[in-house]
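Only a single protein chain was left out; the remaining protein chains are all shown in position.
By written order: A and B. Residues from 1 in each chain.
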Amino acid sequence: MEVTAGWYLALGALLFVIGASGMLLRRNALVMFMSIELMLNAVNLTFVAIGRHVGDLNGQVAVFFVMVVAAAEVVVGLAIMIAVFRRRASASVDDLAMLKG
Amino acid sequence: MVDYIWIVIALPLAGAVFLHFFGSRLREPLPGVIATSTIGLGFIYALIATADFFAGTGEAETVHLFDWIAPLGANAELLWDPLSAIMTLTVTGVGALIHLYSIGYMHGDARYGRFFTYLNFFAASMLILVLADNFGLLFVGWELVGLSSYLLISFWFHKPSAAAAGKKAFVVNRIGDVGFLIGLMLILAEFSTLTYGTVLEEPARVITTGMATAITLMLVLGAAGKSAQIPLYFWLPDAMEGPTPVSALIHAATMVTAGVYMVARTAALFELASFSAAAVATIGAFTALFAASIALKQRDIKRVLAYSTISQLGYMFLAVGTGAYVAGIFHLFTHAFFKALLFLGSGSVIHAMGGEQDIAKMGGLRKIMPVTHFTMAVGWLAIIGIPPLAGFWSKDEILAIAFGEGGWFTFLWVIGLITALLTAVYMTRWMYLTFWGEARWEDGVHPHESPAVMTAPLLALAVGSAGLGLLNTPWPFKPALEHFLEPSFEAIKMAHIPSGSTPWILAAVSILTAAAGAWFAYRKYQGADAFDIAPVMPRRTGVWRWVGNAYYVDDIIGNLIVLPGKLVAAWTAFVLDSEIIDGSVRAVGGGVRRIGGWLRPIQTGFTRNYAAVTFAGVVGLLLWFVTRGVG
Partner (left out) sequence: MAELVLFIVFGIIAVVGGLAMVLHPNPVHGALGLMATMLSLAVFYVVNSGHFIAAVQVVVYAGAVMTLFLFVIMLIGVDKSENLEERLPLQRQLAIGLGVAFLVMIALIGGNAWITAPQAATEPNGSVEAIADLLFTEWLLPFEVTTLLLIIASVGAVALAQFDPRKREEEE
């Protein structure tokens, strides 16, 4: 049985939904952050798989850029988290509801 | 000399600019001295520049200063001809004396420097008006004198009545200016230029009589506003709220004569439109009578003179409307002297009486203020027309020419004669109640003669009022002024005094009328010497109530024009603006606020809620893919 690109796409979708559920279910800001990383990785997998299917290397280049952006995002995001934690002594995003209407 | 005639304007203008910045820092009387010397130097310069005209060798010259609105023919160009020369001499000559007088009159005023700024500014504006070589520049001067008049009427703006009077003068003049401006636009449309030379040289080549009538009637509306003629006369009595030198300079001697000057300047157009000319004469005659009748019952020392000014301006309108341009300018010239004299004299009295202006509370000032009394007596005789004083020659020339024209003008002559009678009555009453009889002063008033700086101009003006009438007397000289002004009216067919013995008879009638009026008033008020003012000012009944209240014109205008205007304004302010316009704005704001209130609970502030909504959006996009079958 040959493993086609479709298999990888299905796996990517599953990982994406797991990441999205993590976003919605967990209130720990760090875990939410890791969920975002998981979603990004899921999409990266689809890039690589489709790139292979159509024989185009640009899929992998896209993955490279996503990684760079993710790295930058993690750096800033974690810095924000530390700044918030200093003030609040809590990593729960449910405590940060000051913009309530 | 004539090439630099702009110096006459520049001197007072420079004075005004200088005093504007430094006037409040200079010590009294320095601002007054500066202002007086600028205009005095201007007078000397103008006098020298006029020398050629005196000699009979001068010709009209235009001086181009710089381009302003060249396509419309409205450049900064000055016209120096006998007409503008005599106006310049009047403005600077009488103006200089009044400036000098103001040094004493305004003594101790908190805004001494500012007063002379305005006074110099007015002089510069008036000189622009009379020296302009085109209607555009004329209009600039026209508006600037209106502005300075406004500033000076409400100079004591802390008095609500003065502020209101300034506004009234300004607004009424604007009404006249609308007509004037329409006239200028018609001229521009027909002649394609505003330059006097082109417009006034045989206008019949370009326009029809009908168009000339339309243009001139519009100009007359402007002239009536500026010169306080029916129907726009009613601002001038209120303008007496200004300091007395202002009344003398602006509202008697110079600015109010601008309308007369303008009609004389555009004589070529009025010659073409005989209907307008007759209208001017009629307006003048009726205004003269109307204002003189009101003056009979006024109690304010300056209001009598204000109505008298309106009345005398009516004579000038009668003259220029009849075609007697020289007579009109002649009367303008003499009136500038004797009316300025009377105003300055009344200012001297007010000064002496400590601000009292009610002639019922004066009397007996003859011995206390001998110089003022003497000069006032000269002015009084001049205005009622007793020879050989100035007023007699100019007024009787007007009346004689009107009589000589015949027809409708004979009727106007009758009105003019009645006005002369009334003039004699009210001026004698004014003299009697102020200077003669017994003192009816209120307690604590200690009159005194005014200082020399005030009486010197009085004496100078008295000399002018007495002697200047000889300038245009058929006897003993040839009519010098007529000869002098000839170059300005070369192409105009002018009305002249009838020949033969008629003028002598008319003069005799005039003198008798004046004498009768004076005698009547003297007898009437002679018996009224008492500390009680009741006999002097009996209760007004019947027609006198109407006269005493100036025919209720202010009330009529207030109820017919001002009140509806105020109602419209109030409706606009309190209903249209605050209810309808603001209401709709508030409704929009309130609606947004209410909708915001409904939507507010959506914003829970929980990040995970927002994430869930975002993810729902992703799922919704997928749903769209599935249902549209794109996948």
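Here is the rule we go by: a residue touches a chain if its C-beta (ideal position, glycine included) is under 8 Å from a C-beta of that chain, and two chains touch if they have at least 3 such contacts.
All figures in this text were calculated on a predicted structure; none of them were measured in a lab.
Residues 1-11, 13-22, 24-28, 30-31, 33-35, 37-38, 41, 44-45, 48-61, 63-65, 67-76, 78-83, 85-87, 91, 94 are the ones on subunit A that touch the missing chain. By the touch definition given at the top, subunit B reaches the unshown chain through residues 606, 608-609, 612, 615-616, 618-619, 622-623, 625-626, 631.
FYI, only the chains that are shown with their structure count from here on.
In whole angstrom, the spacing between the mean C-alpha positions of subunit A and subunit B is 87. Interface of subunit A with subunit B (complex): residues 20, 23-24, 27, 32, 93-94, 96-101. Listing the residues of subunit B that touch subunit A in their complex gives 599-608, 611-612, 615, 618.
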